[in-house]
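Let's turn to subunit A:
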Amino acid sequence: MTHTEIILTVISLVVLIIAGFYAVMKKDLIHAVIATSVISLVLSLVFYLLQAPDVALTEAAIGIALSTIIFIITVRNTKRFEDK
Partner candidate 1 sequence: MVISDPVYFIALPLLTAFLLPLFGKIYKPLIGIIPGLVFAFIAYISFDLYLNLVPGKPIVIQLAGWAPPWGINLVFSEFSGFVVTLITFLAFLVWVYSYNFKKVGFDNSKKYFTLLMLLVAGSIGVVLTGDIFNMFVFLEITAISSYGLTAFYKGRDSAEAAFKFLLIGSLSSTFILLAILLLYKQVGTLNMAEIAVKAQSIDPKMKSIIAILFMIGLGIEAEMFPMNGWVPDAYSQAPGPVAASFAGMLAKSGIYALVRVFYTVLEVDGIFDLLLIMGILTIIFAEFSAMRQTRLRRMLAYSSIGQMGLIMVAFSFNTKAGIFAGLFLMFNHAIIKSLLFLASGFLTYSTKQKKIRDLDGFGKIMPFTSLMFGLGAFAIVGLPPFSGFWGKLNMLVATADSNLYFVIALILLVAVVEVVYYFKVIGRLYFRQQHKEVEVHKPTWNAIAAMSVLAIVIIGVGIYPDLITDYLTKATNELFDKASYIHNVLPNLSLN
Partner candidate 2 sequence: MNSLVLLLLIIAGGALLSYFGHRINQLLGNITVFIVALIIPIYWFTQVDFTETVSLTISGFHLEWGYNMYGKLFSMIVMILSPLALIYAIGYMKDQKKLATFYFSFLFSILGMTGILMSRDFVSLFIFWEIMTWSSYLLVIFFGKDVEKTGIKYMVFSALGAYAMLMAIVIINNNTGSMMLADYFTAFGGFSLQTKLLTGILLMFGFALKSAVMPLHVWAPGAYSNTPMAYTSVFSGALSKMGIYGLGFVVVNLFAHANMSIVGDVLAWLGAITAVLATFSAIFQDDAKKLLAYSSIAQLGYIVTGIGIGTELSVMAGLYLAILHAAFKGVLFMAVGAVERQAGSTDMTVVSGLVRKMPFTFFASLIAIIALAGIPPLGGFVAKWMLYESLITNGNFLMVIMIFLSSTAAFLYCYKFLFGLFLGQQEPEFDHVKEASPLMVVPMILLSLFLMVTGAYPGIVLKYIAAGMTNLGFHDVSWQMSVLTNTWGDSVNFQHIFLAVVVVFVAFLIFLTWRGYKHSTKVSTKDISVSGEMIKPEDNMTYSKDFYKPFERVLQPILKWKINKYYDEFGKGLEALFDFMRRIYTGNGQTYAVYVITFLVILLVFSKSIFGY
Partner candidate 3 sequence: MKKVIIIGFLGVIAYYLLSAFASVPFGADLIKGVKDFYLDKSPNDLKVANVVTSIVVNFRGFDTLGEVTVLFLASTALGSILYRRRSHDSGLNPQRTAPEASALVQTGAKVIFPFTIMLGAYIFIHGHLTPGGGFQGGAIIATGFLLMLVSYRKFFIEHNALTWIEAIAGSTFVILGLLGLVYANNHNFLENFLPAGKLNDLLSGGIIGIIYVAVGFKVGAEITGILDTLLTVKETGLDPEEN
């Protein structure tokens, strides 16, 4: 791994953790879903950095777009906010 890659990785990991927190803690479900989408996005970057382009592509296609959209559809069909 080159230094750039390592730095990118570290940044990605930090973003992953923050997005994970956001996804789990946020009461607004749409925001949480967007956060999972961000997780997928960053994850696919990490996969790419870890020399797994196939996985990165899959995660990108499925995680970012499709997973997110089915979550959003569900949230639209139920309630947007997690109640106390």
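The criterion applied here is as follows: contacts are C-beta pairs under 8 Å (C-beta built on N, C-alpha and C of every residue); 3 or more make two chains touch, one makes a residue touch a chain; residues count from 1.
Keep in mind how these were chosen: all candidates are chains of the complex that A comes from, given by their letters.
None of the values given here were measured: they were computed from a predicted structure.
Touch with subunit A in this complex holds for only one of 1, 2 or 3, which is 3.
Here subunit A touches candidate 3 in the complex through residues 52-58, 60-62, 65-66, 69-70, 73-74, 76-78, going by the rule given at the top.
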